[in-house]
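Here it is: the structure, laid out below.
Only a single protein chain was left out; the remaining protein chains are all shown in position.
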Amino acid sequence: MNPLRRTLLAAAAAIVLKPLAALAATWNKDGFGAKTTADALKTLGATQPLPSKDLLIEAPEIAENGAVVPIEITSNVPGTTSIAVLIDKNPFPLVGKFDFMEGALPFVKLNAKVGETSEVRVVAEARGKHYVATQEIKVTIGGCGG
Amino acid sequence: MAGPMKMRATLNGGVTDVRVLMTHPMETGQRKDPDGKLVPLHFIQNVTLKVNGKTVVESQISQGISRNPVFTFRIKGGAKGDRIEVSWIDNHGETNQTETAVA
Amino acid sequence: MKKVLGFCVVLGGAFCASLPAQDAKKEIQRYRQMVAEGSPAELFEVEGEALWKKPQGPNKVSLEKCDLGGGPGVLKGAYARLPRYFKDADRVMDLETRLLHCAVTLQGRRREEAAARVFGSADRPSEMESLSAYIAAQSRGMKMAPGLSHPKEKEAYAMGRALYFHRTGAWDFSCASCHGEEGKRIRMQDLPVLYKPEHARPVVSTWPAYRVSTSQFITLQWRMNNCYQQMRMPEPDFGSDTTVALILFLTATGKGEPYRGPGTKR
Partner (left out) sequence: MKRIFLVAVLVAPSALADPTPQDVQKLMQRDFHARGQAGMDRVVQDGLQRLCTESRDNPPAGAAKAIEADQMKTIVLPEGSLMGDWKRGESIAQNGRGLQWTDKPGDAAGGSCYNCHQLSPQEASFGTLGPSLRQFGKLRGNGPEIQRYVYGKIYNAKAYNLCSQMPRLGLSGTLSAEQIKDLVALLLDADSPVNQ
């Protein structure tokens, strides 16, 4: 590759990467640093979320391994703009917050670490209100342990 | 350099499922290496999903997401050939991105 | 009366919850299903493809001309027909043994160097692991049909079967000590009886695999190695006739099953 072409490519890469990094600047430091679910919810402005049957959690009741626990969330609450996922018993309960814009459905499937048997708490925001649903996930021991 | 990503976007009955895999250790900062030293906190903080250049999902995540993260998102409608892009940035400022067309 | 099984937390172990045994089993199956759907195994395929095409060794060539049994460079369906006899090496080889052979003969690498790091870590998978992921994936949907007609293949199969039932080591174990009776488990882990086709089929059609508990991609050579470790035995050489014979015996027992890996394991 000739030097000029290399320089041009590097410049092109920088242009592509920079706006992405700039866009991705928001990260709720206080929320992710909170050691309790209550403190994390405060940073989301969701101190008293309303229980909702329209917020669906699809997750196994028993996980063979806490390192990978699949959790699928669907919000049928009209006007949902974000979904936050918390594992109550984790050292830092808040594991993710997903903001949905025009074009995306309020749905996410992820794999979370669940350190010990815990409630999974999902909080959705819709039209200025917060809604909540929970499910317990039990974590067990798998094989030989040797 | 960041390890590979892999993505699939499939149109199914008016909804496009986007499943994206990322290579990342997602270190909690509490794990010890074989020599007994703590492995520093190292995790993806933001994941962005774009459709034809327009951002549709902005995610903030923590070290509580499993190693080698896998996410599925859903897009309303969509058409075959739509350009799907996913990018991430971690707490070290490292980034990676991948793109695919809806199939 | 319904049989009740409890479940304890990993940390502390003080708190236990109860669920009826049947529901527990169903829930664990659902967990496995969901984990498999979100498996990062494909990431290793991407790395494996790059490695397959990367020039390496003194000869500065890639592995793309490696003959896995179907001719130089033929990947489609190759994994489903391994282990098998290779005339150029005059022995039966499984995938990893063959890859090591190609690293030596094509790339001109020293065997010791190419085999120095065959089992990787979560942070850094080994070449063998990534290559296995990539190559095995090219056999999806194809029936497992290892070589069983050449005299050396028959010999290896018989040896694999004898190894399976051979009791030795500090704890007097054979493979059948754990994988010998139906319906048994170690801790919560069900144990397939691998000399029975109905048990071997779902197993051999999903290796190699991503292992959730360690975030590692694991191969059949690793599985043999780790079983012997837990049997309190010394270590089998990578790619030895012992390991290949066992892999052939297991694969032959599960033959006919369409390959659907790389899979996901506990």
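Residue numbering begins at 1 within each chain, and the chains themselves are lettered A, B and C in the order written.
We take it that a contact is a pair of C-beta atoms (placed from the backbone, for glycine too) under 8 Å apart; a residue touches a chain by one contact, two chains touch by 3 or more.
None of the values given here were measured: they were computed from a predicted structure.
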| item | value |
| --- | --- |
| Selected from C:M159, C:A200, C:L220 or C:I247 as touching the chain missing from the view | C:M159 |
| Full-complex contact with the absent chain, from C:V61, C:V193 or C:M233 | C:M233 |
| Residue among C:K54, C:K76, C:R110 or C:R187 touching the omitted chain | C:R187 |
| Which of C:K53, C:R111 or C:R167 contacts the chain that the document leaves out | C:R167 |
| Missing-partner contacts on subunit C, residue numbers | 5-8, 13-14, 16, 151, 154-155, 158-159, 161-163, 165-174, 177-178, 180-181, 183-189, 191, 228-230, 232-237, 240-243, 245 |
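Just so we're on the same page, only the chains that are shown with their structure count from here on.
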| item | value |
| --- | --- |
| Gap in Å, rounded to a whole number, between the CA centres of subunit B and subunit A | 12 |
| Between subunit C and subunit B, distance of the C-alpha-averaged centres to the nearest whole Å | 28 |
| Multi-chain contact sites of subunit A, meaning residues that touch two or more partners | 67-69, 72, 109, 111 |
| Where subunit C touches two or more other chains at once, by residue number | 38, 215 |
| Interfacial residue positions of subunit C with respect to subunit A in the complex | 7-12, 15, 17, 19, 23-24, 27-28, 30-32, 34-35, 37-38, 186-189, 212-213, 215, 230, 266 |
| Parts of subunit A lying in touch with subunit C, wherever the complex brings them together | 58-70, 72, 109, 111, 115-117, 138-146 |
| Interfacial residue positions of subunit C with respect to subunit B in the complex | 38-40, 42-43, 45-47, 50, 122-123, 215 |
